[in-house]
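The complex appears here minus one protein chain, its other protein chains still in place.
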């Protein structure tokens, strides 16, 4: 398929206020460093053999398969969080798994849920987690706020 | 576009319990045989000329355009269902249509809705259905359950 080859994956998270829910989401994506690319939601597998890297510079407008979570709220004072995490087994020929979480919650609660979900995902697959990465953002809403977390899957052409 | 050429389509369905809603979804995808690939949601056309095949082995992590329905519930005893169906006209140069349904419902109800929706979709297009396939799963919730149904669009590179 055209989206092959995905060779890298990078996680990130961010949070922000905005004047509308969609602007808060847009601003949170900008805070996370992925506000000028096109996210295409995937559910949610880490392909075998990809390199996990710090978020690189991605070409503006690139269309990027991404597992992401977002929580938006218009309740002042509310604490919201979004988290994503990847885990993979020792066998480099096998895929990993990505999990997402978003809710009225703290960052710690979100991170804990990600780990728990990844552990169940590996248990049902009969695999053991060898590596794991979790990315989370928490936001205390002022007026209209958003927290996002994402794992992007990147091809060489997306960079630069 | 990069996703050309999609050459095959395959339907499937599955259901499962999990410790969280997302794990139940993940487990239902595994039960359906598509738990280790990346689904990208499409709305929802069967391209002309594709071969309808039994679900093949798909490369782990492949990014696969998929029309899917999912129903998750945390109400013990509740019966939930998800269904998808494709239909296509006699003219092989014309596209078919895919419809999705998910609800508190039985498998039979879900299947009936799919057929009704496909019939309307063909009526408004001025076409007659020559072939149809429906895939459905029903689940009686124990604690946290999910039913999923999907039609995947596959390129040669996705297989193997």
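Of note:
Here the chain labels run A and B in written order, and each chain numbers its own residues starting at 1.
Note that contacts are C-beta pairs under 8 Å (C-beta built on N, C-alpha and C of every residue); 3 or more make two chains touch, one makes a residue touch a chain.
These figures come from a predicted structure and were not determined experimentally.
For the chain missing from the display, the contacting residue among B:40, B:70 or B:105 is B:40, taking the whole complex into account. Residue-wise, the contact with the chain that is not shown comes from A:157, picked out of A:74, A:91, A:108 or A:157. Which of B:105, B:129 or B:153 touches the hidden chain is settled by the complete complex: it is B:153. Residues touching the missing chain, restricted to subunit A, are 1-4, 18-20, 22-23, 25-27, 29-30, 36-41, 60-64, 155, 157-158 (touch as defined at the top). Although one chain is hidden here, its contacts on subunit B can still be listed: residues 1-4, 6, 40-48, 50, 65, 94-95, 97, 99-101, 113, 116-117, 120-121, 124-125, 153.
Note that only the chains that are shown with their structure count from here on.
With centres set at the average Cα position, the gap from subunit A to subunit B is 25 Å.
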